[in-house]
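Below, a portion of the complex is reproduced, with chain positions unchanged.
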Amino acid sequence: MNDLISECAALLEKVKQKKPLVHHITNYVTVNDCANITLAIGASPVMADAIEEAADIAAIASAVVLNIGTLNNRTVESMLAAGGSANERGIPVIFDPVGAGASAFRNETARRLLSEVRMDVIRGNISEIRSVAGLSSNTKGVDASEADTFENAAQIARELASKRGCVVVITGAVDIISDGARTAEIRNGHSDMSRVTGTGCMCTSLIGSLCGAAGDAFHGAAAAVLCMGVAGELAHEKAGADGSGSFRNAVIDAVSGMDADILKARGKIDEIS
Amino acid sequence: MNDLISECAALLEKVKQKKPLVHHITNYVTVNDCANITLAIGASPVMADAIEEAADIAAIASAVVLNIGTLNNRTVESMLAAGGSANERGIPVIFDPVGAGASAFRNETARRLLSEVRMDVIRGNISEIRSVAGLSSNTKGVDASEADTFENAAQIARELASKRGCVVVITGAVDIISDGARTAEIRNGHSDMSRVTGTGCMCTSLIGSLCGAAGDAFHGAAAAVLCMGVAGELAHEKAGADGSGSFRNAVIDAVSGMDADILKARGKIDEIS
C-alpha cells in the first residue's frame, strides 16, 4: 500500500467528521444523483443557482461545484458570482466542463468561467479536457468521443494543470489526476459506468466533497476519483447483471458504505511521475 | 389505537379514491421523487412553474405545494400566482421553506410568500421553522443545524400555527404537527432518512396529497407525516443494509404499499396538548 492510498483513506474519514457543505450550481439531469452521492460520502449538498443568493451560499460552503451540463445565461452569471465569492474566501472551486467542445456557447462559457474564476480542480472526460486545453476535440454531446484516444492523457493533464495552476482530472477507462508536479493514475472503475448518466457529474461532486475536507486539492481529487472507481466495481459485482437502473443505485449504495478499509483493499492508485 | 390514527388511516383510503391533483412548484433536485411519492400514495402530481399557466393549473388542482429549494425570481412569481389562485378557491396551499435562514434571498422570499399567500400548512426542519418564526436559526444549507435543538419544538410549532392561522409541521427525530389548538407528535421514522436527499420534500408532497383529500389540514398533515415515518422504518428494514441508493427506492416502495392496516399497526402518533 502506497502513501497516496493512505492519504485517500484518511481523507474519507475526515469528510465524514467535517460534513462539508458543498454548494452546487449544476445541471438538472443528474442533480439528484449528485445530491445523493454527496450525502452518501458524508458531506452536505446545497443546490442554489439564483443570482440573488449564489455568492452568499458559496460564502458559507466548504467547496463549490460548477457544472455546465445544462447551462443557460441565467445560471452562468450565478456560476461567476459563486466562483468569485469562493475565490475571495479561499474556498475550493471544482469545474466540470460538461460537453465542452459540443457547441460554441459551451466553449465560450468554459473559456469565460476559466478566465474569471480561479478553479482548484477541473474534471472532465478526454474530449472535454482536450477542448478546455485548446486541443482538437471530437466532443459529440456529453459523452467522450471514441476518436479522442486516451493517448498522452497524462501529459495533457500535466500541462493543463501547470498552465492553470490547478488540479486536472481526466476520467475514463484509466483516470488521471495531476497538479502539474504530481500525477497519479487510477485503475479502478467499470465500463458499466458509461451506461448510466451522471457518473462523471457524481465524480465531480465527490471531488467537491473531499476537497471540502482536504487541505490539498490533489489529494482530495485523488480520493474522490478512487472512491468513484471502487464504487463502480462494487456496483458491478452487486448489480451489473440486473441492468443499468439497478447499477445506478448500487453505485450510490457503494459510496454510502465506503470506508478506509475498502479503499485500502481495492484501490489501485499510483503516482506516475 | 387512538382516534388520530383512525383518522389518518381513513384519509389514506380517501386519497386513493379521490386521486387528488397536486400542483407542485418545487426544486429540480428532488422533483422526480416528489412526483413518484405523490403517485405512490395514490394522488396525481403536476409540476408547472411557468407564470403563464401557474394560476390556471393551481385552479384545477386539489392542493398546491410551494417549495423554495431551488427558487429563482421567475419561479417565485409563479409561486405567488399559484398561491393566490388557490387561495381564491379555497384550495389548500402547502409551503416548504427549504433552506430558510441560509441566505437573505431565501429569507426575503419566505417572508414575501407568507405575507402574500395564505398557507394552510408550513413544513420544515427545526432550523427552517425557527427562521420562518423569526427566531434565531443556525441554518447551514438545506439540512437542519445540529445547533438548533429540538427543545421547545412543540411550543414553537404551536405559536407559529396560532400566529399564522395554519398548521405547522416540524420534522426531525420526532415530528410535531400543530394547528395552535391541537398538537400531535409522531415517533416513527429512521435516521437513514437524513442520508438521502428529498425526504423532507417528499413529506411535503405527501402533505399536499393528503390535504388534497382531507377536509381538515391538521389531519391531512398528520396522516402524511405518519405515512412518511412508517415508510422510513419499513425502508430501513428492507434496504438499510444495502445503502442509501436502495433505501431511497425502498421509501417509495413502502409508500406505494402503505395501507390502513400498516398505519394502524405501526403508527406512533399522540396528541400532546
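Labels A and B are assigned to the chains in the order they are written; within every chain, residues are numbered from 1.
One rule holds for everything that comes next: a residue touches a chain if its C-beta (ideal position, glycine included) is under 8 Å from a C-beta of that chain, and two chains touch if they have at least 3 such contacts.
Keep in mind that this is a model prediction, so the values were computed, not measured.
Undergrad: With 2 chains shown in place, count up the copies in the whole assembly for me.
TA: The number of copies making up the whole complex is 3.
Heads up, the rule we're going with is that only the chains that are shown with their structure count from here on.
Undergrad: Approximately how many whole Å separate the CA-defined centres of chain A and chain B?
TA: Each chain's C-alpha centroid was found; their separation is 33 Å.
Undergrad: Which chain A residues qualify as touching chain B in the complex?
TA: Interface residues on the chain A side: 21, 23, 28, 31-32, 35-36, 39-40, 44-50, 52-53, 56-57, 60-61, 74, 248-257.
Undergrad: Can you list the chain B residues touching chain A in their complex?
TA: Residue positions touching the partner: 27-30, 32-33, 69-73, 99, 102-106, 140-143, 195-198, 242-246, 248-249.
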